[in-house]
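Of the protein chains in this complex, one is absent; all others appear in place.
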Amino acid sequence: MSLRVGIVGISGFGGGEALRLIAGHPSFDLVYAAGDGSAGRRLVDRFPGVAPRLADLVIERWVPESLPPLDVLLASLPTGTSAAALARVPPEVKIVDLGGDHRYAEGWTYGLADIWPDRIVGRSRIANPGCFPAAALTALAPLLAEGLIEPGHIVIDGKTGISGAGRGGGDSRFGYAESNENLVPYGLLQHVHMPEIAGTIEQLSGGSAAGLVFTPHLVPMTRGLLATIYCRGRATTAQCLAAARRFYAGRAFIRVTDAPPQTKWATGSNLAFVSYAADPGRNLVMAMGVVDNLGKGAAGQAVQNANLICCLPEGTGLEGAPVWP
Amino acid sequence: MSLRVGIVGISGFGGGEALRLIAGHPSFDLVYAAGDGSAGRRLVDRFPGVAPRLADLVIERWVPESLPPLDVLLASLPTGTSAAALARVPPEVKIVDLGGDHRYAEGWTYGLADIWPDRIVGRSRIANPGCFPAAALTALAPLLAEGLIEPGHIVIDGKTGISGAGRGGGDSRFGYAESNENLVPYGLLQHVHMPEIAGTIEQLSGGSAAGLVFTPHLVPMTRGLLATIYCRGRATTAQCLAAARRFYAGRAFIRVTDAPPQTKWATGSNLAFVSYAADPGRNLVMAMGVVDNLGKGAAGQAVQNANLICCLPEGTGLEGAPVWP
Amino acid sequence: MSLRVGIVGISGFGGGEALRLIAGHPSFDLVYAAGDGSAGRRLVDRFPGVAPRLADLVIERWVPESLPPLDVLLASLPTGTSAAALARVPPEVKIVDLGGDHRYAEGWTYGLADIWPDRIVGRSRIANPGCFPAAALTALAPLLAEGLIEPGHIVIDGKTGISGAGRGGGDSRFGYAESNENLVPYGLLQHVHMPEIAGTIEQLSGGSAAGLVFTPHLVPMTRGLLATIYCRGRATTAQCLAAARRFYAGRAFIRVTDAPPQTKWATGSNLAFVSYAADPGRNLVMAMGVVDNLGKGAAGQAVQNANLICCLPEGTGLEGAPVWP
Partner (left out) sequence: MSLRVGIVGISGFGGGEALRLIAGHPSFDLVYAAGDGSAGRRLVDRFPGVAPRLADLVIERWVPESLPPLDVLLASLPTGTSAAALARVPPEVKIVDLGGDHRYAEGWTYGLADIWPDRIVGRSRIANPGCFPAAALTALAPLLAEGLIEPGHIVIDGKTGISGAGRGGGDSRFGYAESNENLVPYGLLQHVHMPEIAGTIEQLSGGSAAGLVFTPHLVPMTRGLLATIYCRGRATTAQCLAAARRFYAGRAFIRVTDAPPQTKWATGSNLAFVSYAADPGRNLVMAMGVVDNLGKGAAGQAVQNANLICCLPEGTGLEGAPVWP
């Protein structure tokens, strides 16, 4: 039996990746695509490689009240614009919101699918985590759960590929010629992902994340995200790795590696890679998390959440191996 | 029922892409992987994102006489080294050779799977086409078959991503710092792919390809290949497009597009895109072909050939949409 | 003695490169910078590495009638917008127009500085050649001048870095995520540079360029441009190289090389590299030309033209070697 899925925000990078995953999903059937930037065009006009059976689906203008019958809606709208619009979607349509408006919002479940799958199963309103939180929290969770680091002194140095800035209006700062060969720190001390990271650290540890520091950087690559995290703690590297292997035992999409992870390991997949390096003498525990910012960092996790809310096996349609090189 | 597949040359880019496709293939079971560069290591040590069920498969040193029982062997060995070695493989093991040694060689079928699938079904020894021929011949075939261009005056200007140069021994010319921001013509008037292109043009047209010109260029990108082809002919653009749509009617992996194709349309897929632009007044027909040099240009077509020789539906395991962006 | 120079279009890539070259020029003094996108900001706000003596120069809104006293104006405005505006500049201000409006226009000298320097010396209105013509014509000129190729059958396959598309309004097609790993043919059979290429071929050869074909491609790199050119002729490779060495004897910025040129050889410089490969048996002469599209292809040649019209040594301020890697 197929479930009917819609995607809104199909013109953006998150929406496009959702399309790729839904098109290959054995239990989901794409019946609706909306995106103001491409409204009126067929899917094949925007995505020349789309499967022939989807080629002629016409992209619609996004009107929440006039959706076709849907089981699930994946919404990839700019942060700040989704809350009002999604409130108008009929309650019987389940929603996974890839945007930022509903993270830690009332009535919405925060969808860290690899850490809290049980909270998500069967729910109706899921706030998909941000890309940086997906990587950082996946790496931190085992340490916080076992009390191996101090929750109040965490420094996250994040690096993301430029698709993380969104397709937007084509801001020339994100143009090829200006972004290539350029590494750019931004959003210092105030990035929009701070609250969901802090909130989750507190949930996982029971302590305050008051000293959290998070610095994102744009890296000249299309996809890929690495969080390099500096914590205080007296655990050894081996203890951290063992904690992570316990924490993620049996979880399909998390890989705990001895070597520091590289972003290319995850390209095009829903995988997250975590590793650790510690020096008890310096009261230092380093954690590293790698994801594809459009995979586990956006559409991959969104499809995993969609599977969970529809009570399907969480990995359905997400088994594709990373693309290398 | 699963067929037993082996890959030799797993350390290289073609072998790695074959691994990705076989790992996701519903009817093939990877039971053997060999590669001198990685012998003795587990698959997961070379490919950190490989599926857990394949993680512990140990990469072996390549000894043609001591293979495990196999139905199909995909061989991705450097051109010049595969002929002697593959001659020692037992005859009951079917082979798809991604290397260049057997193209248009006696006893081997040239595996242009989208053009001559019937020649391939059930065969035992397939020479997989080179990456440039895969793109150029796919674009040219409809024109040659309908006599719309002169076979004796074809100029192919080819551009490939750097993975097309192979992983090799790490030649510093292909190092990131020297290849980035660099566009390099090479192999002028004498590239190794010339004979198979000329031979196939002659087969398709019945005429001589004596005036063939082919100039490859290395482009600073990992994957992707475009052949821009200049021919003599009096057909219109519409006639060329119509010829291609007739020629490829019902073929799953060929897309005929009105707009000139871009390499990113094919990334990570087995698709080929072809388009045309003609000016009868200048006696000019331009043909364009785009493939992922590791997809349709190597491992994708190899798996398509493996499907055909095993009498499986040719698209099995190859339905994945391109990765964008 | 210093000459007073102004730049209009300072926000764009051509204007920015002009700024870099003028800032290091021993005889030119930048006294005026205009650009609507940055008007009201200081130069240092747009170009953080600008020399301290220029840091506080305020970028003005471009009003042709209210210029400060200037000896030379370098204009880097979008094609289609410069003709009307530059007509309003006082006649005593010499102009080098980097845009396309005045190429082969009455009253303007076409500034192919390495081929026709004598036509430029002391003039007042120079139309700077386009980037593709700069590369292609430099490679073709010696062959045309000596009658080694047929002017009526020339095929130019051009490849440029993405800065060649201009900084524009940040069209998302030129965004990093969509341009990276993408090779894009465009402007088929009708690119805006066709007329100046054809016109110059005719001047150089005395024959008709009626059969000219020109296909530009966008390559995922910031700078660099290669024209691969296919001609009919019976000359040998050695004859072509010898012709080029004769033609460019004593010319400072042209390098004739035995090996096919690579775009990185020219990065950041005013150099052009040309080479040839011929096969008399196939009636084939290949010519190749490499430039930095912002150097010899735009601002470098513009400063060379500015030197010539001011009767300075043409290489003044342009001696910097290419940046490698």
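We just call them A, B and C in the order they show up, numbering each chain from 1.
Please note the rule applied: a contact is a pair of C-beta atoms (placed from the backbone, for glycine too) under 8 Å apart; a residue touches a chain by one contact, two chains touch by 3 or more.
A quick note: this is a predicted structure, and the numbers were derived from the prediction, not measured.
**Student:** Considering the complete complex, which visible chains touch the unshown chain?
**Tutor:** A, B, C
**Student:** Would you mind spotting which of A:Ser38, A:Thr222 or A:Asn307 touches the chain that isn't drawn?
**Tutor:** From the options A:Ser38, A:Thr222 or A:Asn307, the contact with the absent chain belongs to A:Thr222.
**Student:** Given the contact definition stated above, which residue among A:Ser38, A:Ser76, A:Thr138 or A:Asn180 touches the chain not shown here?
**Tutor:** With A:Ser38, A:Ser76, A:Thr138 or A:Asn180 as choices, the missing chain is touched by A:Asn180.
**Student:** Touching the absent chain: which residues on chain A qualify?
**Tutor:** Residues of chain A in contact with the hidden chain: 155, 157, 159, 161, 177-178, 180-186, 188-189, 210-211, 213, 215, 217, 219-224, 226, 228, 230, 260-264, 267, 277, 279, 282-284, 286, 288, 325.
**Student:** In the complete complex, the non-displayed chain touches which residues of chain C?
**Tutor:** 13, 16-17, 19-20, 23-24, 47-52, 163, 181, 222-223, 252, 255, 257, 261, 265-269, 271, 273, 319-325
**Student:** At which residues does chain B meet the chain that is not included here?
**Tutor:** Looking at chain B, the ones touching the missing chain are residues 13, 161-163, 167-181, 220-222.
Throughout what follows, only the chains that are shown with their structure count from here on.
**Student:** Please state whether the interface between chain A and chain C is built from the same residues or different ones, using more than half shared residue numbers as the mark of same.
**Tutor:** same
**Student:** Can you work out the whole-Å distance between the CA centroids of chain B and chain C?
**Tutor:** The separation of the two C-alpha centroids amounts to 38 Å.
**Student:** Once you find the CA centre of chain A and the CA centre of chain C, what distance in Å lies between them?
**Tutor:** Taking the average C-alpha coordinate of chain A and of chain C, the gap between them is 44 Å.
**Student:** Which chain A residues reach two or more other chains?
**Tutor:** In chain A, 13, 163, 181, 222 touch at least two other chains.
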